[in-house]
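Handing you a structure now.
With one protein chain withheld, the remaining protein chains of the complex are depicted in position.
Moving on, here comes chain A:
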C-alpha cells in the first residue's frame, strides 16, 4: 500500500470530526452536521468542478455523518467519480463509500460495475485488490451476476500477483456463499485445487477456505485435493518451527493453515491410496506426538495454537473412525485434558470424547475415564462443562456400566442445575430402559427418578413406565408393590400418584394378598392423595377406582360412596363430573360380567419407538448427533433391550410419536368419530348432540379406557360402493340423526325430522381435507316405482366446499304411499382434480312415517284380532345379534316411531307397539309384538317378531327392517 503522504491528511475532515466530538449536546451536533451538509451540498452543486482531493474529503465527511446515524441521500455520484481516479487514496475512499452506502439505484450500479471492471482489468495489483474487496463487501446479487465469471479467471491466471489471488479466492468464496447458483463450476475448478501447491502460504490459506466450501457442496469435483492437502500438511507438520518464518506463530508452524487442511480432509472419507493414507497417518501421529512434547513457550498463544491443531486432528481421526491405534491415542490424549487446568480444554475434551465414545474402537478406551468424568460431573464449576460431562456419561454408557452410571446420574440429579435437569431425567430414563437387565431395577430407577426430580419428569417418561409394566408380566407384581411403597411417603409427586393410580388400578390385585396392602388399604392410600392432585390426575384416579370395583368387589360400597359424594358427582369440572356419574351408574347397574368385560386389564401396547428418545432428540439441537450415533450403535451391537432396542431404532425412522394421551391410556376421546380432523370433528358436534337415546347408551361402552370395543359409528369403512349402503340404511331405521357416511375426504351427517307423511332431512357435507372440493354436486333420485311412492325435493348446494368447511342441504320428503326401496343419493365432486363419485341410500324408510298410537290392552287385542288375515301378518324368528338389554330394546322400539305399550302383553318380557303409518294416499295401522326368550344361553337368544297391519306390503317391509335391528 502506498504510503499516505502528509498532504493527504484531509485537515477539513479532522476539524469537522473534532468539532463533532466537542459538541456539548445532541442538538449542537445536529446543528453542526446540518451546517456541514449544507456546505457539502453547495460544493457538490453541478456547476462547479471539484478536484479529487476535495471530492474525497467531502465524501469522507458524508461517510462519517452516515456512520453517526444520519441519512445521506446524495453524494453517490461523487463517490462513483472517485472510483475512476488514479490515486490510491481517492479510489479507496470511493470504494469505502460504496461498500457502506450502496443502494439499488440501477443507474449507479451500472457505473460502479463499470469502474470495478476497469480496475479488475488493470495491471495494478492494489486497484485489483480494492475492486475485489468491494465486490466481496457488497456481495449483492447484481455484483455476483456481473463478476462471477471474471473472478475465477483472475484467480487461476498465471500472471496474477499473490495478494490479488488471495483476495480473489476470498471474494469468490463470499459470492459463492451469497449466491451459489451464480458461481458456475468450470475448467477453473481443477486449477483452483492446484493452488494448494502454491509457493505463497497466504494464497494457500485463502484458497483452502474456498476449496473447503466448494468441496462440501460438490465433493467429487474436488477429490484430487485430498492428496495435495495431505502432502501440504505433512510438509508443514514435519517442518521445523523456523522454516515457515512469517507463518510461524509462537513456535507453531502455520497453525491456521494446518487446521484448515485438517478440516478440508474431514469432508472426505479416508484416502484409498495406501501411500497417501500412510503419509496422513504419519502426520496425525506426529501431531499427537507433538502434543506430548514439552511446550516450547509458556505463552498461552503457543498452547492454544498447538491444541487447535490437535483437536482438529482428533476430529479427523474420529471422522475416519478406522484407525484403532490413533483412536485410542486420541482418547488417551483427551483423557489428559480432562484434568487440565484450563476449563476450555476440559470442555473440548469432553465434547470430543462424546463422539469418540460412539466409535467401536475407542469405546472401551473412553470407558476407562469414567471415574474422571463422574468426578467432573460432581465437581466442575462451569455448568456447560458439567453438561458435557453428562452427555459423555450418556454416550459411554453400556451394559457393563449402566448401573453405575445411572446411579451416578441419579445422585447428581439431586443437585443438578435446573437448566439441564429435564434433559438429565430423559437420559436417565432412556439409559434405564435400554440397559435394563431385570425390569425390577428399571422400575426402581424410574420411580426414584420421579421421586427425586418429579417436576422434570415429562409425561413421556411415566407413560413409558406404564407401557413397559403392562407389556411385561414378570414385573407387574413387583411394580405394584414398589409403587404402593412409594406412595406411602407423606409427600408424593403428582407424577408418582399418576403412575401409582394406574398401576394399582391394573395390578392392585397382585399385592392384595398381603394384609398390609389389602384392597381397602390400597384404595385409602390412593384416595388420600386425591385432593392434592390436578384435574387430569383426579380423572385418572377415578378410572383407577372403577377398576378397583372390578378387581375387589368388597371395595364397591366404599368407592360408590366416594363417587356419590358431592365433590365428585357435582364437581365443577365437566370431565370429573361425567366420569363420576358414569362410573357410579356403571358400577351400580352393570352386572359383574359386564363389569369384568368393560374393565378388563389393558391389553399390551404395541411395541414402538420409545417416545422419550424422540423427545430427547427434539430437545437437543447440538446433542442430536450423539443420539443419532447412539441409534447406529444400537443397531449394530447387541445390547440393552435386545431385539426390542433394534426394533425401536428402526421404528424411529418412520414412526411419528403418537399423541401420548391417546396411545397410553386410550382415554376416551370426546370426538365420537375417530380419525376425523379436528375441524371436521367440531363441525359435526351439533349433529351428535341430539343423537338420541341409543347413542347415549352406547356412550358408556365407547369409553376407550374401559373396553377396547370399537366405536359404534362405522368409520373404518372404505368409500363404499352401492351394496354396502344397505347396512348404513339399517343403522338409521331406529334413529334420525348421525353420521351417514364417512371416508378420508368426506363426512356426511344427517339430521331428520318427520311429521305425518312429511319429512325434512338435513344433510351435512363436511370436507375433512384442507383442500377445497370443486364442482360439488348432489342428486337424489327415486329409482323405479319409488318415483310414484315418494316425492323428494332437494335444494342444490354450493358447488364449492372449502377445506374443513361444512355445507348443509335440505331435503323435503313426502310419502305418497307405502314404499320399500330407499331413494338414492349421488355425490360427485372433484378433489385435487380427481373425480369422486359416491352413491348412497338415503335412510328414508317406511317406519319414519309412523305416528305412535297409545291404546289400552283391550283395544290392542281387539285390533290385533281384526287384522288376522294371513297376508296382513308378517312374522320372523331370528337370532339376537346384540344383547337383550331391556333399555336398549325399548329405545330402539321407540326410535322406530311407534308407541311402546306397557302392561298390554300378559308376558312382561314381551314388547308391544302400535302406530299408524301416514302416507298421502292412506293411513296404515300397524301393530307389533316382539317376544324375546331372554332365558336362553347367550348366543342362542332368539326373538320372535310379529307384525300386523292393514296392508300386507307394509307388514312385510317393517318386519324386514326391524329384524335387522335386534
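Throughout what follows, a residue touches a chain if its C-beta (ideal position, glycine included) is under 8 Å from a C-beta of that chain, and two chains touch if they have at least 3 such contacts; residues count from 1.
Definition applied: contacts and distances are computed from a predicted model.
Student: When you check the chain that is not on display against UniProt, which of "pantothenate kinase", "MHD domain-containing protein", "AP-1 complex subunit gamma" or "2-methoxy-6-polyprenyl-1,4-benzoquinol methylase, mitochondrial" does it turn out to be?
Tutor: "MHD domain-containing protein"
Student: Where the complex has a chain not shown, which of A:45, A:298 or A:341 is the residue touching it?
Tutor: Once the missing chain is taken into account, the touching residue is A:45.
Student: Across the whole complex, list the residues on chain A that are touched by the chain not included here.
Tutor: These residues touch the chain not displayed: 24-26, 31-32, 34-35, 37-39, 41-42, 44-45, 73-74, 76, 103, 105, 108.
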